Structures are given as structure tokens and as C-alpha cells.
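Up next is subunit A:
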Amino acid sequence: MARLLFEGLTRVFSIEVLPWLALMLPFGGFLVLSLFGDWIRKDREERGAGVLSCCTVLLSFLIAVATAFMLGDAGRDLEQQRQSLNLPQRQGPYLPFQAYLAVDWIDVSGLSIPVALLLDRLASVMMLVVTGVSFLIHVYSLGYMARDEDRVRYFSYLNLFVFFMLLLVMATNLLMVFVGWEGVGLCSYLLIGFWFKRPDAAAAAKKAFIVNRVGDAGLILGLIMAYHAFGTLDLLSITDHIGGLAPERLGELGIVTVIALLLFLGACGKSAQLPLHVWLPDAMEGPTPVSALIHASTMVTAGVYLVARLAPLYRQSETAMLVVAVIGVLTAFVAATIALVQTDIKKVLAYSTVSQLGFMFLACGVGAFGAAVFHLVTHAFFKALLFLSAGSVIHALGGEQDMRRMGGLARRLPWTFWTFVIGAASLAGLPFLAGFFSKDMILEGTFATGRTAIFVTALLAALLTAVYITRLVCLAFLGASRLDAEKTAHAHESPWVMTIPLVLLAVGSATAGFVPLPDMLRPVMHGAASESRAVRWIPYAATTLSLFGIMLAAYLYLLYKETPARLASALPWIRRALEAKWGFDDLYNAFVRRVLVSGGRRILWRAVDSFLIDGTVNATARAVGSAAETLRSAQTGLVRGHALLVLGGAVALVVYLLWPR
Partner candidate 1 sequence: MTALTWPQELAIRSALALTVVAFLLGLFSVMTYIERRLLAFMQFRLGPNRTGPLGLFQPVADGIKLFFKEEFVPQAANRWAFIAAPAVAITTALMAVAVIPYGGAVTMPRFDLLPEWLRGRPIPLQIAHLDVGVLYLFAVSTLGVYGIVLAGWSANNKWSLIGALRSSAQMFSYELALGLSWVGPILLAESLRIEDIVACQAGGIHRWNAIIQLPAFMIYLFAATAEVGRLPFDLPEAEAELVAGFHTEYASMKFALLQMAEYVNMITVSVLATDFFLGGWHAPLVSLQSAAGVNLGLLWFGGKTGALLFLFIWLRGTLPRLRYDQLMRFGWKVLVPAAVMHILGTAAVILWLTR
Partner candidate 2 sequence: MAETILFYALAITAFSAAFAVVLQKSALGSAFALIVVLCSLSAIYGLLGSPILATLQIVIYAGAVMVLFLFVIMLLDVRREKGGGGPRSFVPLALLFAGLLVLQVGAVLVGSELVPQSAPFDGSAKAFARRLFSQDYVYVFEATSVLIVAALAGALALARRRR
């Protein structure tokens, strides 16, 4: 009996089942919360929803840890099996694992898409990040959302998001990726507009949704093209067989380049890259933990994940790589400049996120995919930390987000302050913190490609990063207090459910850089040697730049506070450009208003719809009406008459059939 039980348990807790469990737990939480939410709401403490939600995600996280450890074993087993069966060895130690329970989802002629989960090191890392950060943010939300009426809805959305995100990172084929992709987009929309009674939130949600659709169009087209080119949507098959295609040189626009660019368009939408980045800063209308989870650490990195997952595909096309790199570095730079002048604490962080995502794409574009994922992981830690700390500040100040009305919070919120500083230092790239390693790796990779312009822009962006984050620290936490008297009285440190996640994330932000992630991931990316080539002087240069940036910002915002204003009046056009966020929003607005709306009104509405379509319909109706008026006399209502007609029709039919031809 005991043996049976043990065997059953080992079968359930095997690597073939556990990923499904990890995936379905948050979904179960979502189902329970959305179906029985009203019942849960009746509990007195009103903690039930949040606790349940936290537990599912915690379990998922534990499973993710377990599978990460089991992955090595399973790989060894698989390798032994392969050897005993004399199967050809796969290159490198990369051993993906398709979790079982695979059922056919679509199976029409030629197109066969199973529902299965792919578990390899990349997916495992993503799982760990998603579930780990999600769990901490869930816990944080317990405190942050404690006084909100719609907590049940909030947690159910959050759980649904985790489900879709896990689906995205564990998908075996592009179509499942797409499902997860749209699912997280939906959750993002729902959570940005969580306080849908606020017009700004509703508008931001719509904006995020619409801008993402532009990218999704690219993703769908890329998906179709990929199927057209490879005859399959399976990620492993695509990456395995890509070598058979001829590499495409710079300026060449072959099928691989087209697919890569279309998919990258999708990634741009989801990961807020130029020129589709406009939705992310607005998305800060959502609750701050949402910003931390979805719009900083997980969902927005889906684009990076997609590109990294398809690294072999991108490697085949120099054009695509260059486009990715240029877009990435431009985004990094532009967003960093905009962040310099923002006054809303969350907006600064949002632009910072856009900028850091740009770094990740830069890494992809220069072929350092491992560095991209590495930066993704470290960024998930410190950016989640920064957002949560900012949330803690906002929480303490009763909803105040404007940095001009903060200052001197370090003494009042010590935990928040110190954790924020760790996150900021990690972001700025101070030595031996997480951000330092990953950013250096990106810069090394960029330098290795030998494109000086890109490298210099990246260095500038790194410098600006240090400047804006230090400015944020100075304005919010240091210097004299500019708070209202009333708010000063209420300012207090957050409850422990909020500070503990901060501390844990701070630990992560400080130490995550020591994990040799790129080396671990190299087989997944079918890695080339270029990643490992270290350039001695780059870490020193980067560190110097960061320190210089920090000191510059401290000088400007702590010591000589009138300097920024003088600088701004000295260079008015730069200030205008920055405050207008380089005019993207105005450009889109003008495009939509002038071209889409007025064109739609003049051409599509008046000419096509009113005249052509309505006219056709009306004319048809009139024709039918007059015909009916003429024909109605034939309708005698006499049953026998109709029967006679039927018989006559039968006779006529037989005549037709017998007619000699």
C-alpha cells in the first residue's frame, strides 16, 4: 500500500506532470476567485482572496524550483536513453524536455499543433522569475491593496496573469506563445484599467490595448510567415532546422529576415520599444504592484524572451540583428532622456523600464542573447524592487506621486529608502550589484560587434541611467521635505507584508548577478563564441561612467538646485523636446486625428458606407419591395392552389430532366 502510494506520488511529482501543475495552479486560483469571489468576500478579515492567490503562486514557485533541479536529472536520463538507443546526439548539453499530457489542439491537413509544455533551461529560468517575482508581489499586494473594495477581482486578474505568463514561457509552439501573449495582454489591459472609474485609467488601458494590437498584427503575420517557411510552428523544430537555411547578409530581405522583423514588431509592441513604447508610461495608471509585476519585470520582457527563444533564427539574418540593435539602443537612449525630466515617480521608473528593455534588445541585436536574458532576470529583480519601493512611498503619502512634493523621506521610511537605494544602485550599475554584471555583458557584446555609433549611444544611455535614477533618489528621499503638513503627519513606514518582499527583492537585486546565467543558457541560444570574449577595460569604463553620472546628478539636484532650471532655460528646444517626450504622442495623435478619423469620415463613412453600401442595400430593398408588390397577387392563400403549383413544378422538373441534350 505504502509502496503503491509512493509510486503514485513519484509519478505525479515527475517532471512530466509538475509543469502542468505549476501552470494550472494559478488558473485554478483564478477560477475559484472569479466564480466564488462573492463568497470569499464575506469572510471577516477579507484576506481570503489574497491568501489563496498567494498560496497558488507560492506553490507554482516551489514547483518551478523543483523542476529546475529535476531538469538536470531528466536531461541525464534522456541522454542515457539516447545513448542506449543509438540516437544521434544533440549538439551541446542542451536538453529540452517536452512535458507530457500533450493533446492535439489543432490537427488539420499538414498543420498539427499539440498542447504541450516545453521545459528547458530558458523556460525554467523564466518560470523561476515569473513565479518568484509574482509571489513577492502577491504578498506585497496583500498590504498595498488591503483597503481596496475589489481585492477579489484584483487577485483573480493577477492569478490569471501568472497563468498566461507561464503559458507563454512554457509554450512549445508559436501558436501557444501567441495565446499566452494575448492572455497577458488582456490581463495587462484589465489591470491597467483596474480602477476603471478613473477616466485616465480607462484611457490608459485602451491605449495599451490598441498600441499592442499594432505589434500583435506583426506577430500574427510573422507566425503565418513562419509556418509558410518552415511548415511547422514548433519552437524546437524551427530553431533546430534553421541551420539548413542560408544566412542572410546585411541589406538582404529574405524570408528569415521578414519573419524575424515581423516577430520583432510584435516584440516591440509588447516590450514597449520605439516607436510603440507610448503605452507603457501611461500604463502606470494601474495599481503599483501591477506596474511592478506586469509592466516592469515580467510581461514587458515577453518580447525579449521571444527574440531570445528564437535566437538561432535571428542569427541567420544580419539585417534583422542590426534593426533589433538599433531600435534597442535608440529606445534605451530616448527613454533615458525622457526619464530625466519626468516629475511623477512612477513615470520615471516607467521610462527607465523602457530604456532597460532597450538594453535587452540591444543585447539581442548584437548577438549576446544570454546577456539579454541575464539582464532580463536582474532587471526583473531591481525594477520590481524599485516599483514596489515607489509604491511603498506612494502608499505612505496617501497616493502622492509627484516628486516635487516629496523630499527628505529617507528618515521617515528607512526600510523603503535603503531597499530603493540598493535597487537604484543596481540599476545604475554600481560594481558587484546585479545590474553591473548584466549591463557590462551587454556593453561588451556591443563593443565586440565593432559598431562604434551603437556602442557610444549605449554608453550615453548608461550614463543617463545613472543620472535619472540618482535624481529620483535625491528628489524623493534626500534634501528638505516639501510635503504638505497634513501628509507629513500621516507618512509612515509600510506594514511588514510590504517591506518583507522589498527586503527579499533587495537581496536578489544585490546578488543575482553572481549566477552564471549566460553560460547556462548558451546551449539554448546555440551560442557563438563572441559572448565570452571579455574586454578588460569595459567594466572599469562603465563603472566610472556610472559614478560620474551619480555624482553629476547629486551635484545638480542636491547641491546646486538652481542649475537644472538654468540649463533648461539655456537650451529651450531640448527641454521642449524632452518634456514633449520627443513628440511621439503628438505625432500619433495627429496621425489618428488627421488621417484616420477625418479620412474615415470623408472616405469610408460618407463615400463608401453611406453612399455605396447603404445605397446598395436600400436599392435592393426597394427592388424586392416592388417585386413583391407585383408578385403578391400570385399568393392566393388557397392550399389546393399551392399544391397544384407544386405538382406543376414537379411536372416541369421532369420535363427538364428528360429534355434531350
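Picked so that all candidates are chains of the complex that A comes from, given by their letters.
Please note the rule applied: a contact is a pair of C-beta atoms (placed from the backbone, for glycine too) under 8 Å apart; a residue touches a chain by one contact, two chains touch by 3 or more; residues count from 1.
Keep in mind that this is a model prediction, so the values were computed, not measured.
Chemist: Taking the stated C-beta criterion, I'd like to know which one of 1 or 2 contacts subunit A in the complex.
Modeler: So the chain touching subunit A in this assembly is 2.
Chemist: Of all residues in subunit A, which touch candidate 2 in the complex?
Modeler: So the residues of subunit A in touch with candidate 2 come to 638, 640-641, 644, 647-648, 650-651, 654-655, 658.
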